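Every protein chain but one is kept in place in this view of the complex.
Our next item is chain A:
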Amino acid sequence: MYRIAIVGGGTGGTVLANRLAEELGPELAAGEVEVRLITADPEHVYKPTFLYVPFGKKTVDDAARPIDELLDRRVTLDIAEVTDVDTDGHALTFADRSRLRYDHLVLATGASLDPDAVPGLAEGGHHFYGPAGAETLRDELADFTEGHLVLSVAGVPHMCPAAPVEFTLMVDDWLRERGRRDDVDLTYTYPINRAHGLESIAEWATDLFDARDIDVETFFNVESVDPDAGIVESMEGTELDYDLLVAIPPHAGSDLVIDAGLGDDGWVDVDRHTLEAEHADDVSAIGDVADVPTSKAGSVAHYEAGVVADRLASRARGETPTAVYDGKTVCFLEAGMDEATFIEFAYGEEPYVREPSRPLHWAKLGYNESYWLTARGLL
């Protein structure tokens, strides 16, 4: 029997497991193949929902569904945390020290937030990148009537490179709708010498920030936060006073990856086209944990899952895999509370940013609703 183990039941792992169940139906029925998904959390979390929580448009409950409701019945599900990957022995170890052998392993463990990497950030900053943070920020924002709101991207890479720009444009609009914008100064900070990693988005965002009276501080790498004084300081020596600090916390890969020798910095080193690990045989990685030169985005995890499903289906049938990932990335960007734009690009391409419109805003919300069908493999 060919045993495929997938670790992580987020966007990438769930889409992959369902695609494999579909593609390998006859082999699964004949007992020639096993598709096993191992994930720590019994809930599947759709993180893009968190962007809307601070504005009271969604709740954190809207972001989660039981993983077993999303998985094809032909997939074997284990709710367990993997604590060790032995790539030589082709085996996983769990918290209770039991082991599981695999013939091919796919890591889809995502990225985690590391606010403690910046002194003072956990106490002084707010974020909308997880359920608790998004709820606290909603309460802070509800009471915020005047002062300086700083949106700071503390480090890259981070999930969804568009989200900080979206939040800034949305909060501007939201404050205007409430008649409070004149009493609030808004500043957006970014680590490199422009407002975003992709040049076309940086230009687009800078024009909109100018038009909406949002200050931009570039080359701003957050070094420390002083919660008592309300000051955020950069490595470059710039200080900003804030009344409300919304910071995208630094992200970390995982110790699991480092300990397994799959990538020194916690992201799995992979071939950017085949998504196979560079430092071990029979291991692939998809989604945020894979180190490829594009965004850490759900759309990337989704397309990568399709490629790896095709490659593993070929392997399971004894054929040579041919499917490759070309870096396709698709992203809707909110430009306020009721209009959005849309971009798509592949490796080495610069996206074209369309004029924001209401239909694209509704398309983004519609996509968010239909996401549950996507995860199930129906879309």
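Note that in this section a contact is a pair of C-beta atoms (placed from the backbone, for glycine too) under 8 Å apart; a residue touches a chain by one contact, two chains touch by 3 or more; residues count from 1.
Here is the rule we go by: contacts and distances are computed from a predicted model.
Report the protein name recorded by UniProt for the chain absent from the figure; options are "Tungsten-containing formylmethanofuran dehydrogenase 2 subunit C", "Tryptophan synthase beta chain", "Electron transfer flavoprotein alpha subunit" or "Sulfurtransferase TusA family protein".
UniProt protein name of the non-displayed chain: "Sulfurtransferase TusA family protein".
Check the options A:G147, A:G197, A:P227 or A:P321 and report the residue that touches the missing chain.
Checking each option in A:G147, A:G197, A:P227 or A:P321, the one touching the absent chain turns out to be A:G197.
Tell me which of A:N221, A:S254 or A:T374 is the one touching the absent chain.
A:N221
Per the definition of touch given earlier, which of A:G179, A:G237 or A:G318 contacts the omitted chain?
Answering carefully, the residue with contact to the hidden chain is A:G237.
Hey, which chain A residues sit against the chain that's not shown?
155-157, 191-193, 197, 219, 221, 223, 235-237, 293, 348
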